[in-house]
Structure formats: structure tokens, C-alpha cells
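Of the protein chains in this complex, all but one are displayed in their positions.
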Amino acid sequence: MLSTLRCIVMRDLTLAMRHRSDVLTTVFFFIIVVSLFPLGVGPDAALLKEMAAGVVWVAALLASMLSLTRLFADDYNDGTLEQLMLVPQPLSLIVLGKVLAHWIISGLPLVLMSPLLGLQFGLEGDELIMLMVTLLIGTPVLSLLGAIGAALTLGLRGGGVLVSLLVLPLYIPVLIFGAGAVTASAAGMGADGHLSLMGAILLLALVLAPWASAAALRISVE
Amino acid sequence: MLSTLRCIVMRDLTLAMRHRSDVLTTVFFFIIVVSLFPLGVGPDAALLKEMAAGVVWVAALLASMLSLTRLFADDYNDGTLEQLMLVPQPLSLIVLGKVLAHWIISGLPLVLMSPLLGLQFGLEGDELIMLMVTLLIGTPVLSLLGAIGAALTLGLRGGGVLVSLLVLPLYIPVLIFGAGAVTASAAGMGADGHLSLMGAILLLALVLAPWASAAALRISVE
Amino acid sequence: MDKALLEIKELECVRGDKQLFSALSFSLEAGSLLHVHGPNGSGKTTLLRAIAGLVLPENGEICWNGESTEQQQDDFNRELLYLGHHYGLKFELTGYENLKVFANLSGSDISEQEVEAALTRFGLAHCVELSVKVLSQGQKRRVALARLLLQRAKLWILDEPFVALDTAAVALLLGVIKGHVAAGGMVILTTHQEVAMDAGQLQHLYLGETEPR
Amino acid sequence: MDKALLEIKELECVRGDKQLFSALSFSLEAGSLLHVHGPNGSGKTTLLRAIAGLVLPENGEICWNGESTEQQQDDFNRELLYLGHHYGLKFELTGYENLKVFANLSGSDISEQEVEAALTRFGLAHCVELSVKVLSQGQKRRVALARLLLQRAKLWILDEPFVALDTAAVALLLGVIKGHVAAGGMVILTTHQEVAMDAGQLQHLYLGETEPR
Amino acid sequence: MSEWFAMGGHGLYIWGSYFVTALFMVVEVVLVMRRRRSVVLRLGRMIRMKDSEVSG
Partner (left out) sequence: MFNLFKYSSPASFYPLAGRLAVGFGIASAILLVIGLYMSFFVAPTDYKQGEGYRIMFIHVPAAWMSMWIYVVMACFAAAGMIWNTRLSSMMASSLAPTGAMFTFIALWTGALWGKPMWGAWWVWDARLTSELILLFLYVGFMALESAIDDPRRAARASGLLALVGVINVPIIYYSVQWWNTLHQGSSIKVVDGGIESSMSEIMLWTLLVMTFACWFYAVAVSLSRVRSTILERESGTAWVKTLLKGEQA
């Protein structure tokens, strides 16, 4: 079990490291999208501060989603995916490994990067920490739910846009509680409720998503 | 010349129509991204109205960019692109045809959709028209500039994210003038200056981008 | 477990609105080779994928040692090696890394020497450190085939394994197949090339309307 | 223009740190067929792509009717048809639509009947309305090959055209190639399969260290 | 009568709602019926062609 998981995670990380730019590009996309807003909205500091949590969270959603299309597509195109399906291990375990690798590559860097962006928008102390914590709980959920969408749209034309259509509605609760927690803590209210709800969502996703993605993969590879 | 252009445009439109959902998904992506912001930022009407132009423009940027990855990638993967390069016609003409088709599929619908989204954010009358006009001039520029990025990142792993990294900075002037024009007209100032600058950018892109993309394609296909 | 046995019972596969085959039954014992014949589009690939569990058949059952493969997918996968039209290799990894991953996942623990020996046997000694992407078609194919030597699978399903191989490699692969069958393995393969096959118990299966010529 | 002529002068191709061939010179006249031999990885594909202008050679020149092809890429492309390992088909379009697009783009204006005739000739009459994606390997290949009948190119460059074809299709393709050569066309091809070729002026080229067996 | 149509100043909104709803329902019914007709025609032709192929 564990050795399979490790093997898959290491394989995907090696592949990502072969093209180190991969890891960087997700982060850069995140940074650029966040930076676009002041350009589009104008440089009003109060307005920007009020938007901050929402903008950072939406950008994280988009960055995570954008890298999703790659999650299974490469393996599908070169036939590795069908080989992985023939491995004598539960497919959901392999999916979990791939999702984990995806999170390490494209979720974790966002978490680490977020305080810097928060600073740019004028967030402070507690709010910054809260932003990081919500992203830390939230981004794995994004990867997990995203895997379902990526598996369903595998091999379809225009998968990139279609996947977002399927996945973004699923992301909405995470977005609401994530951004809500930051805003609540900024307003001096406790954010414990938000955080524990996010934790519950994470658990639910951890249990159901690999299983659903595996089922979707079986359908798509046929 | 013209018949080649028509053939390419028709071919790409046929391909898109084969999956009618393609056209819809770009629009829906646009709608969803725009709708995400209120969820992240909170439902304060005044705040939302102030953000409106910026948010719609950023969403248009992202929607156009997201569909970019597909511009040459499909043709590249199945070997059609190398066949297109062997066609006895200037490559930049073929690129222009593909860009035109891309705009019809993924730019035009955004323009048509934008007033509705503006309404949701509480924009009115003149601002709505200005939003539409700026998008009408701006989205072709997005497709044209995007083609360069798509051509450069062709066949690279993680092209989706990389292309955004290359292309988003190029988009910034369009974003600033586009969103700026709407804000200016909302503030009762004239937006003529903004609009004529955008027109100039469009002309420049129309002349240079197909040529640059063709050169980039030659490099990528090697 | 003494003798492995693959039984296909009343299999029917449909693609789109086309019935490729129906009521197809046969069985395959240890030490035998099944050559599936048929013109282009007759459903050979579909049959092979259905046996491997990659295509859901419309009707019928595939049994391995008397039990349906659906009920024991993991156990069946451990005994199975399927190589299709696709290479199933990660182009960014080297041949060595590719083989290592597959060996790991299949649960057999295999030493570096063994992997290197397999690559050498398939004439790839001089390009171990190249990523698969830059290899020629035939070389890519050879990397994929080297898995045959590493994974201790009983049932090999090979869809046109001779494609893109030069004459030396074809002869080598034939030898490997014969060795496997002689050692009590089972092989199902298709090929359009004329290859002299006479391994173990040789069975033939003809798909499609046309009769054998 | 009387007789077409392809000349390769002192060609050298390098991939990575490996020199595949150097100082390669030959010429090909109308009505002749060049069969490029060589083991896997000897550089056949690279040579063919270099001639088609898809790979930039390290040294040397490729001349078409006495002029370098680089100087006249458009004119040369009009006379050229290159079919490689990839099929070059849009999987979402049907075979018919694929052929129509290529015919249009190559500038020749071709009627529906001609396209249909080409598809029928390659035994695809019953799947004209299917998208290429769902066709079998051999059927995909046949669609790609049907272009040979439609585009009036003088020089055909075919990289392993017999792969995935069943015996009937191999015979058919051989006939088409022979017809083209007899009508004054030129063909350059590679194949690992043993195919009886005796069309027009048959030339052989051996790449790689190994000598012809 | 026209006063009734004005709906106390809300006519545009009310009729806009009812009209669009009616339009959607009618269009949906028409689409469903057209699809059915085309399916029957297409499959019928296919079956007839297959029959003639077998007998002829």
C-alpha cells in the first residue's frame, strides 16, 4: 500500500522536476492573476484590502484548476494510464498518489506564497496567518475535487475549459468558507466555525474523491 | 489567399461545432469566474459595482487565455500541424485563419455575454455599452497575442500554465485601457483616448502577431 | 494453484452501433500461444482490451482459474502484462526509470542489474541515459518490450508487438515469446506481419467476416 | 519543367551528441523509388524529415530541380507529400472531412466523388461517417494513405507506410506506389517489413553501421 | 382592457416573465418533436438500407 503510494508520488515528482518550470509556472500564474486586479480595479487601498481575501482565494482556485488538466492527460495520451490501471493495486490508491503529488507541486507553493501577496494588498498579522491556514486546508480539497473533473473530461476536446465548468461549482463551498474565514478574522470575529467546516469538507473529499475519480477513470479509458 | 483563410476558418469552426459544448464552455467559464468574485469578496453591492469592470475584464482575459492552449495543441499532437506547415501557403496566413476562428468561438461570445454580467454587478446604461465596446476591440487582441504564446509553448509539458505566464504580461496594456475606459465613462469622463489607444494596439497586433506566431511555430515543430 | 487457465465465455463486444463479435468462446491453457487474426477493424484490439479489463464487454464473461476476472481484478492484474498500440512509457523519463517504475508497481522487487540486463538484451545499452522522447520509434518499442523480461506475469497480451522493430529485434522478440510459452506461460497476440510462430500449443482465432486466406 | 529531380548534397544530421549520418549524397529522378534501409535508430526518420524540411540539417543542402528547397519552400511543398509515424489526422473529424481539408489546402480542387472514391478504394466505404478517433489503427492508417490518391504531389515521402495494415491493404498500397512511380512520380520510403518492391528504378540506401544482410 | 395589460405599471415585468416562459416551453416541445422525427427518419433509412444490402 504505502510503497505503491510512494512510488507514484515519487514518479510524478520526478516528472515534474524534469521540467522544473512546471512548479514555478503555477506559482507565477497565481501571482500574476492576483496582480492583475489592482490593474483592473484601480489603486484604491481600502477597496483593495476589502477584496484581498476573495481575490487571493479565487486566484488559488484558478491556479489549481489550470494545472488540473495535466493531472491525468499526459498519462492518458502516452498509454501509461492504462498500464497503471492494470497494476495489481486499487486504482483509487494510485489516484490518491497522483493527487498528492499534484498538491505538492501546485498547491503547497501557493500556500507558501500567499502571505506575500496578502501583504501587497495590505493584510496584516492574524489575517495573513488565517489566509495561510485556510489555504493549507483548502488547497488539498481543490486537488481532490479537481481530480474527479480531470478524470471525467479525460481525452475530450476542450477538456481544459470543460473541466473548469465541472469543477468550479464544486469548489464554491471551499471558496466561501476559505475567504469567509479571513474576512471574519479581519472583522475580529472568530473563524473557528469556518475552519472546522473546511476540515470536515477535507475529510469528506479525502474519502470520496479518490474513489469517484477512479470510477471516472475507468469510464474514460474504455 | 482568401480561400485558404476561409478553408482554415471553416475547418476550425467545424471542429468546434462538432462539440457544440466547446463554444458554450468558454462562455460559461467566463460567467462562473465572474460569479466567483462576489462569493469570495462578499455581497456588498457598492463594493461589487466598483470592482465590476476590473473583474469582467480579468475574467475575459482568463477565459480567452484558457482556450488558447487548444489553439495549436490539438493540431500539433495529431501531426496535422506539420502537415499544415507543408501546405503551399504562407504559414502566417494559416495562423491568422486559426486566430480568427478562435476569436469567433471564444471571444465574440464573451462580448455578447458581458452586458448581462454587468447587470449582475449593478452597472447601467452607458457603462454597459462601454464594457461591450472595449471587449469588442480588446478580445481580438487577446487572441492575436495569445497565439504567439500558444505557438511558443507548443509541445512543452505544462503548456497551459506556461502560456499564461508568457501571455498575461502582454495582455496588461489591453486590460488597463479596457477596464480604464469603463471606469472613466462611469466617472463621467470621456473614454475616447482609451478607445483610440486600444484601436492602435489592435492594428499593431493584427500586423505583427500572425507573423511572430508563424515564426514561433517553425521553432516549436522542429 | 497448478495450471493457469483463461476461459472466455460467450463474449460480445459492441462499439458504437457496430457489433464486433458475439458469442465468442475459447479457452487457453498454460504453455500455449493464441494468435488472433483478422483484417483491419475486425475487433482484435477490442478483444484484447476486453480480456485485459480495459473495455467493458456488452455480454459474456472472462474467467481466470475458474473465477470471473471482474471479481479478482487485482489478482488477475498481477498475472497479466498488456502491451498495446501505445507504448505506455513516460517520454520525459529514461528507459531505465520507466522500467523501474513498472517493476515497483507490479510488486516484484527487481534489482538494478536485472533492469540493465533487460535493456541490454533489447540492444539499448548505449541509450540508457537518454529520455525516451528522443529515441527512434523502434527503440521506444524495445523499451516497452523490455518489460516482458522483468515482470513475472503469466499471461502476456501483445497487440501488434512486431511493429516498428527491425529484423534483428523481431527475431529476438520471437525468441523471448517462445521461451515464455515453453516455461508454461500464456501469450495472446495479434500481428499483420508474417512471422514464423511455432511456440508451444499454437492456437488460431479468426475475427471478421473474411475467412482465413 | 521537364524532369523533376531531387538532389541531396553532403547532408549531415546530428541529434543530441550523436552524428546520425554525414556527407550523405544521392539524387533521385522522376520514375524512381528509393528504399531507405537501416536498423532501429539509424536515422531513417531523421533523413526523411530533413528532406521534407521538418528537421534542420547540420550541414549540406537539399535541391529540388536544381534549387535549394529552403529558397522555395512553398513551391517544393506543392510537389511534396510526407506521411510520417503520426497519422496527421484530426481525430474529431470524419475521414471524409479530413481528406477534404487537406485537398483544399494543397490547392488542388477535388470533387466529393473523388474523395469518396479514394476512401472506397482503401476499403473505408462503410465508415465514412465515423470520426477517425473510433477507427481501428489500420483504418486510421488507411485514411491517411488515401491522401496519396487525392493530392497530385510528385514526391512521396513515406515513413513506414505498411505499419498496421492487413495483407490486403499492403498489397493495395504497393499497387498505388507502383502506379505512381510508373506515372513518373518519385517515392522515398522506409519499412522494416518484408515487402516485395520492384517499381520503376529501384534504389537502395543503407544507413547505420550494420551492412545489408 | 389596456389597463389590465398594464398590470398596474408592472406589465412589462409580468408579461416578460410569462412570455419567455411560454416561449421556452413551446421551443422545447418543438425541439423534442423535431428530434423524434429526425431519429425515426434516420434510423428507418438505415434499417431499410441494411435490409436491401442483405437481400440485394
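Letters A, B, C, D and E mark the chains as written, and numbering starts fresh at 1 in each.
Convention: a contact is a pair of C-beta atoms (placed from the backbone, for glycine too) under 8 Å apart; a residue touches a chain by one contact, two chains touch by 3 or more.
Since this is a predicted model, take the numbers as computed values, not measurements.
The omitted chain makes contact with just one of the residues A:25, A:153 or A:185: A:153. Interface note for the absent chain: among A:37, A:72, A:121 or A:177, the touching residue is A:177. Although one chain is hidden here, its contacts on subunit C can still be listed: residues 14-17, 19.
Panel shows subunit A; residues 148, 152-153, 156-158, 162, 165-166, 168-170, 172-173, 176-177, 180, 184, 197, 201, 208, 212, 215-216, 219-220, 222 of it touch the chain omitted from the view. One chain is missing from the display, and on subunit E it is touched by residues 7-10, 13-14, 16-18, 20-21, 24-25, 28-29, 32-33, 35-36, 39-40, 43-44, 46-48.
Heads up, the rule we're going with is that only the chains that are shown with their structure count from here on.
Inter-chain contacts peak for the pair A-B. Per-chain Cα centroids separate subunit B from subunit D by 38 Å.
If each chain is reduced to the centroid of its CA atoms, subunit C and subunit E end up 52 Å from each other.
If you average the CA atoms of subunit A and of subunit B, the two centres end up 25 Å from each other.
Counting only residues that touch two or more partner chains, subunit C has 85, 92. Among all residues of subunit B, those that touch two or more other chains are 15, 18-19, 74, 157. Contacting chain pairs (ordered by label): A-B, A-C, B-D, C-D.
Across the complex, subunit A is touched by residues 52-56, 74-75, 77-78, 80-82, 84-93, 97, 101-102, 104-107, 131 of subunit C.
Per the touch definition, subunit B reaches subunit A in the complex via residues 15, 18-19, 21-22, 25-26, 28-29, 32-33, 36-37, 39-42, 44, 47, 50-51, 53-55, 57-58, 61-63, 66-67, 69-70, 74, 77, 156-158, 160-162, 164-165, 168-169, 172, 175-176, 179, 183. Interface of subunit D with subunit C (complex): residues 15-16, 38-42, 45, 85, 123, 127, 130, 134-139, 141-142, 160, 163-170, 192-194, 213.
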